[in-house]
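As you look at this complex, bear in mind that one protein chain is not there, while each of the others sits in place.
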Amino acid sequence: MIVQAICFYIFSAIAVASGVMVIAARNPVHSVLFLILAFFNAAGLFVLMGAEFLAMILVIVYVGAVAVLFLFVVMMLDIDFAQLRSGAVRYLPIGATVGIILAVELVLMFAAWVFAPEVGQALAAPMPGAHVTNTAALGDLLYTKYVYAFQAAGIILLIAMIGAIVLTLRHKPDVRRQKIGVQVSRRRTETIALVKVKAREGIGEEEGVR
Amino acid sequence: MAILAVFLPLLGAVVAGFFGRVIGDRGAQVVTCSCLGVAAICGLLVFNDIAVWHHTAIVPVFTWIDAGQLKIAWALKLDALSAVMLAMVTVVSFVIHVYSIGYMAGDPSIPRFMSYLSLFTFFMLMLVTSSNFVQLFFGWEGVGLCSYLLVGFWYDRPRANAAAIKAFVVNRIGDFGFSVGIFAVYYLFGTLDFGPVFGGAAGMAGKTMVFLGMHVDALTVTCILLFIGAMGKSAQIGLHVWLPDAMEGPTPVSALIHAATMVTAGVFMVARLSPMFEYAPIALNTVTVVGGTTALFAATVGIAQNDIKRVIAYSTCSQLGYMFFAAGVSAYQASIFHLMTHAFFKALLFLSAGSVIHAMSGEQDMRKMGGLGRLIPITYVVMWIGSLALAGIPPFAGYFSKDMILEAAYASGSEVGEYAFVLGCFAAFLTALYSWRLLFLTFHGEPRADHETLHHVHESPKVMLIPLYVLSAGALVMGALGYHWLVGAGAKEFWGNAIVVLPQHAGIAGAERVPVWVSTLPLVAGLIGIAVAWYAYIRRPSVPGETARAFEPIYLFLLNKWYFDEIYNFIFVRPAFWVARLLWRRGDGTVIDGFGPDGVSEVTGDLSVRASRLQSGYVFQYAFAMVIGVAIFVSWFLFWRST
Partner (left out) sequence: MPIAPLPNLLAALPEIFLAVAAMALLILGVFQGEARAAKEVSWLSVVVLVVAIFMVGAQNGVRHVTLAGMFITDGYSIFAKILVLIGSAFSLILSIRYNERENISRFEFPVLVLLSTTGMLMMISANDLLALYLGLELQSLALYIVASFDRDSARSSEAGLKYFVLGALASGMMLFGISMIYGFAGSTGFDTLAAHLGGQATPSAGLVVGIVFLIVGMAFKISAVPFHMWTPDVYEGAPTPVTAFFSVAPKIAAMALFVRVMVGPFHTLLFEWRQVIWAIAVASMILGALAAINQRNIKRLMAYSSIGHMGYALIGLAAGNAIGVRGVLIYLAIYLFMNVGTFAVILSMRRGGKMVEGIEDLAGLSRTQPAMALALGIFMFSLAGIPPMAGFFAKLYVFMAAIDSGLNVLAVIGVVTSVVSAYYYVRIVKLMYFDEPAAGGAFDRHIGVEVNAVLMVASIIIMFFFLYPAPVVAGAEAASAALFPG
């Protein structure tokens, strides 16, 4: 147990620390790298809870795809963080005041945390049993109890996809694309013309290669 | 059936109004006229249903207002009274729609005109079939609005605009009384439905209520307030000033609104509310006196006017006076009878006058006419028919109804009844006088128009003449036809309980028992009037001028319509302007504006500038605002909630 506890505190400490660094780092590339670190630690926390499937998904999807994409984007954009900061400094006093007030209030509130009685029950039976794998258990929930939320999330992703295409895809007329259908359906007669070339005259302009 | 009759004109109005541009002039005319035609047929069928089979009913349309205790439904009340009005309004309106096709030909906005006309008809039908006060008020205001729109139809003419505004403002005064009257009804009876109100009227007699700090008879005050509304709408003396000016509108409008239908709404209202008025004798006496006075007053003014339409307008005013004093002596049936015959012959007179004006290329001054009888014979003949009916010469329609009214006034036996009778007889003489003065000046004698105009004089097209035939037929036979049912032996059965007359009031029953001289006096007065007119305008054309010179003050008095406009101008309009200017300069400008609107609006404007300045356009500021908002709400809850 003690190993687990130590691991938990290590993972969560690093996760929080890297979370802070994401917004504190001067270099945006560093920010993204810290984000990846935070993801890794979150994955570690999942493993601790026995949710190895979620941990792997987190690593593969977030670290492998999302964060790397981020990295590319950040590297391609030329963001001058120093300039952005200078603006933020002007609003720092009032921003800090509001932030501190909110933070204090939330801390006060969480000090009065009382677990609802139902939470205990939920904790008591978190696992469907030893013989059921993590993946199967998730699937069982996703397609029964949470089928509605699952489908809704699917539609949200579809919208995101449509949105990305609508807002960015442009058909430029001068860009040549490979159209396999056109290529395959070409006939010899359309493309090749036999031209009798008289000696010493060459071929005329209009019969040039299409 | 009744629903069809009431709502078809609305349909026509909507189609012509909204799609006028799409369907064109011809389309708008066809649509509105056919809607009205079908409505007229329905109206006659409904009348038949009720007159013959006595199928009185209240046809619910739908619930309108349902707020707490106040429940008001749209419903059509169908009884003998509304059936008479329904049939009359739809038929006359249809005829005038058809006439308008000819009269308005060439006007640039025909669909608008037809649409207004149909809309007016709808509101009028709503008014006559209403089953509660609110619906009555709705129709009342609706016809007022349409009248405003139609009088000011030629909005590019300043005089038409001024007349429209005058009509509207004067009617507002009446409507104010009317609406206060409705409040009083609600206050007294706790409902606005006709049924319960009429049922409870008997129990309300003699009760008092506090009005303007005085204890007064409740029903009397209510009825007088309602009657003020009727005075405004029906142009009774005092509130009559808008009617002659309203002649600035197109002639079909004058015929429909200012002769046949809208102006009679007041009379209709008094008849409809007969169960209430019957228990308020003082109110009835008021009605009688006002009616009788108007009848004479308007007739005297009529003889001095030179504008052909104004003469007829004053004649309308005077005839409405007859109807009112008939109602005042509890002869509601006679009043409605006269209303109906009057609708036909007065519409006829207006339309023929329109035909004359049409022929004279827009000239309305009778002094510039003359000798037209040979040039436009058909108009001449129908004008004669109309005038004979108006003057009450048998067997034309007016004879029956006017005689009945005067007999009833005499039979009532009260002082006010006699007052009305005397004035009415004298007015009958004057009526004949100004009618024949109009006829002689217009159609007889030497032409006084210039050559150019005379050259263009022509009979109106068929589409205008056929309506004239229909109306002349009405003016000829309506009196004889309706006599039996409306006021004769069949009256009791016909009216059923649509009209209530207390046994102690003589009403039309008393008219049977009057001496012979009473029933012949109006006819004699009329004939004398005609004779005098003939003598003065045909035999000795110099007489009028000499008389006018000899009695110049009187002549001027009449010519200037008893100086009503001037007096109003002096008493109300100019002081109102003066007070208004004072209030505006001093009161408004310095006191109220300083602290009120101007001050407030300045502060508002200032705040507004600040409010818009909040909108900087920077996302982070917006986000910041949100965070601050959250912080405030959270703090509020954590620190002030617990205390």
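Each chain gets a letter, A and B, in the order it is written, and its residues are counted from 1.
Just so we're on the same page, a residue touches a chain if its C-beta (ideal position, glycine included) is under 8 Å from a C-beta of that chain, and two chains touch if they have at least 3 such contacts.
Remember, predicted model here, so these are calculated numbers, not experimental data.
Novice: Touching the left-out chain: which of B:Ala202, B:Leu454, B:Ala480 or B:Leu638?
Specialist: Selected residue, touching the omitted chain: B:Leu638.
Novice: On chain B, where is the contact patch with the chain that was removed from view?
Specialist: 18, 62-64, 66, 74, 601, 604-605, 607-609, 611-612, 614-615, 617, 619, 621-623, 625-626, 628-630, 633-634, 636-638, 641-642
Novice: Which residue numbers on chain A touch the omitted chain?
Specialist: 105-106, 108-110, 112-119, 122, 140, 143-149, 152-153, 155-156, 158-160, 162-163, 165-168
Following the convention adopted for this analysis, only the chains that are shown with their structure count from here on.
Novice: Can you compute the centre-to-centre distance for chain A and chain B, using the mean CA position of each chain? Integer Å is fine.
Specialist: 77
Novice: Please name which positions on chain A make contact with chain B in the complex.
Specialist: Residues in contact with chain B: 87, 91, 95, 98-99, 101-102, 105-106, 108-109.
Novice: Hey, which residues of chain B end up touching chain A in the complex?
Specialist: Those residues of chain B that touch chain A are 620, 624, 627-628, 630-631, 634-635, 638.
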